[in-house]
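A protein chain is absent from this complex, but the other protein chains hold their places.
Labels run A, B and C following the written order; every chain starts at residue 1.
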């Protein structure tokens, strides 16, 4: 089952003619996602080739939505244009906006996330791998071949670490309802709590895997949310137990500053909320299998 | 009955020590309104006198709300401080903000009304007489002695014209649930449709009087709303049938520009929606009496 | 507050919008001198705060400085929709290839600024809106985030602007929005926005309306305020702090509150009379203000009767009554007054007015009917 997108989602890609945009949109199409339109200003009406052949091109999202009824957008535009792209999608009536772009200025995202959230729009990212509902739709860059439909919901701040976990789950025959990468930036459109609420409400999701990392307090907020609102089992993992303070660990948001945001306090918070915390990634799938009785 | 405030409302006054603020707050207190706090920066802790004796003073709305649980604010500050005052009230958790101040720049109100409305806060005004729930609470400057409790809801863009109508209703023994002056500026926190929806939902309101004037298209929007959503009888009046185009008629929002906003088209729209339109103010109470079978 | 074309274009220029602004002339000689300095051909344009000046003969091309003087002579003094031309703008003539319309206006219903653009520039946009609504592209500006690049693309692609002009157009609209914000405008219009035959983008004509409530923070614009179109009565009323609009009828009105003042005019009309003015004395007026208001009303020789309609709230009936008594004592007039005062201190007002020779009415309708009747008796049309 799906929490944000499914086989009926009509997906639009902003920045479809860029290197990353074209490559990953091709994979989205190949995995069966209903990609209905591409937007690149100045390239409206042009024909695309290869895997993207037949996807109509538009100059603006407004035009694309009008012509195709797109309701989900996947954004691959360069960082300096990302804020504008999200606002364009929101203004055109897109309900779910997934921003893959990394390196977007934080001040842009303060403005943008507050604006789109106040309008009830779902924004995932930026700097995220997007999401996949195995057998339904893939919006972003999570490899479809490591996923399979099943009962586990996965939410994560990381990319490849998530793939590792998805791969391990799938290898054990444990499928996923949806996997969502919320991104590693300090200001995100969607946080753990938002996705946890969706998984809790989703009848198909039996168990939730939550992969956090150092920096910020979102894992602590998630733990409090789980304690208060989530009745399904949750398995957690926190990356960055060995990270030194004051250094940005690849993700702009992954930094321990002023002694805050350490893995140790996050793990304590998760455990206090009754969440089983894996010691290393391989252990996640083991714990899940145990909890699901497989 | 009440649609925004009632006897349990805890009213705060911003600008309580100004000439207008002090005068009208005195009348609010005398009419039985529960005035719990006053705010004037720099005068926190000072004692007020006369009718206002015993009303505690604060430097900030945040302090006042914390100390008194105020949930309604009435704003009398000068025009250049009005936007700030509304945002301060909204930020402090006030649920209903009534702005009496006139002459507030339109650009300020574009920012402010969008902000407070997006947060689900009710803002009435600016440039309005406020509201009164006879026997409950008076927030603003509508004279309490011309009102009496009863079944008619009144909503108006005007001040004294409304008093005229309230007086005529009360003289005939027809009371009011609530009377709301939404104000005569081009950009208002609350429009006719908002108040009409409240009156429609209010079981105590049996009939609605709506007093419009030239300028803008809010009366047309109200007519469409009535046709679609209001099952209670509505009696209307539009002031400014003799107003020349291009001239501001006292209220900043009362102007016919580019041939738009005339009384004639508003009256047509109201009548097309099945609203009985009075030819002059005295006739409003006559029609109401007839419709209520008195 | 409306700005003249030359003021609007000066403001545009100050915000980096491309304009070719010539000189303002008050006389044919000034126009000739301006044309000499600018270089001919020039366009001589009436500066009036109303539309339709082209059709009224208020815009003319001049080939030489003498021709410019001659054209200025025919334009100065023209009456355009009730506005007398006292100024002309002498602008350098340009070769127009394309005319575009672009304006930022306040959308009251949406509580937002609205940008409208159309490839049908030069035309009356309201006519375009009726005849060819799809030719107008609209974008609203969300105050929480401001004007965004994608909106500029929506406009440029929407009006079918060729790609090479997109950057210049985006820059111009961004600056027009800066004008809109900085000047507290409720309208900032460029019509036409042109492309010259050389491919240059220019704001050829401009219209700006500034929010009167924001003049306190618009120093330069407020200082430049033009009130030459006000009547003497309107000017006197403004100085006295009264909301007053001159009309053509015979019944003077004095009312507290704008809505009630409009309604009072309407009732006069309903009973066959014609209001001579709109006059709102505001809330809490004192006696001297009431007297000033009556002086302004009585200075109009067409006034055959006066209707005073006061619903006391903040305004106290006794203060109004005192103002009436003072006016009657200080102004020699035989114009009849119909006075209706209800609400706060209405009884005290009756006492004060007991000895004055006044007419009255219990309701607004009754009072208005009486005023109409009195005016008719005194020969009102």
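Here is the rule we use: a contact is a pair of C-beta atoms (placed from the backbone, for glycine too) under 8 Å apart; a residue touches a chain by one contact, two chains touch by 3 or more.
As the structure is a computational prediction, the values presented were derived from the model and not from experiment.
Student: Mind giving the shown chains that are in contact with the missing chain?
Tutor: The chain that is not shown is in contact with A, B, C.
Student: Based on the whole complex, identify which of B:31, B:73, B:114 or B:162 touches the chain you can't see.
Tutor: B:114
Student: Out of B:42, B:120 or B:293, point to the residue that touches the absent chain in the complete complex.
Tutor: Result: among the candidates, B:42 touches the missing chain.
Student: So one chain is hidden, and I want to know which residue out of A:62, A:138 or A:251 touches that hidden chain in the complete assembly.
Tutor: A:251
Student: I'm checking contacts with the chain that's been left out. Which of A:51, A:71, A:164 or A:202 qualifies?
Tutor: A:164
Student: If you put the missing chain back, which residues of subunit B would it touch?
Tutor: Missing-chain contacts on subunit B: residues 41-42, 44, 59-63, 81, 84-85, 87-88, 91, 111-112, 114-115, 118.
Student: Spell out, residue by residue, where the missing chain touches subunit C.
Tutor: Contact residues on subunit C toward the absent chain are 143-145.
Student: In the complete complex, which positions of subunit A touch the hidden chain?
Tutor: So the residues of subunit A touching the missing chain come out as 23-24, 79-80, 103-107, 109-111, 113-115, 117-118, 141-143, 146, 156-164, 167, 184, 186-187, 211, 213-218, 221, 237, 239-244, 246-254, 258-259, 263, 279-283.
Following the convention adopted for this analysis, only the chains that are shown with their structure count from here on.
Student: Both subunit A and subunit B are touched by which chains?
Tutor: Both-contact set = C.
Student: Could you compare the number of C-beta pairs in contact for B-C with that for A-C and name the larger?
Tutor: B-C
Student: Please list the single chain whose C-alpha centre lies closest to the global protein C-alpha centre.
Tutor: Checking distances from each chain centre to the full centroid gives B.
Student: Hey, how far is the Cα centre of subunit A from the one of subunit B, in Å?
Tutor: Averaging C-alpha atoms per chain gives centres 46 Å apart.
Student: Check each residue of subunit B and list the ones that touch at least two other chains.
Tutor: 118
Student: Can you list the subunit C residues in contact with two or more other chains?
Tutor: Residues 142, 144.
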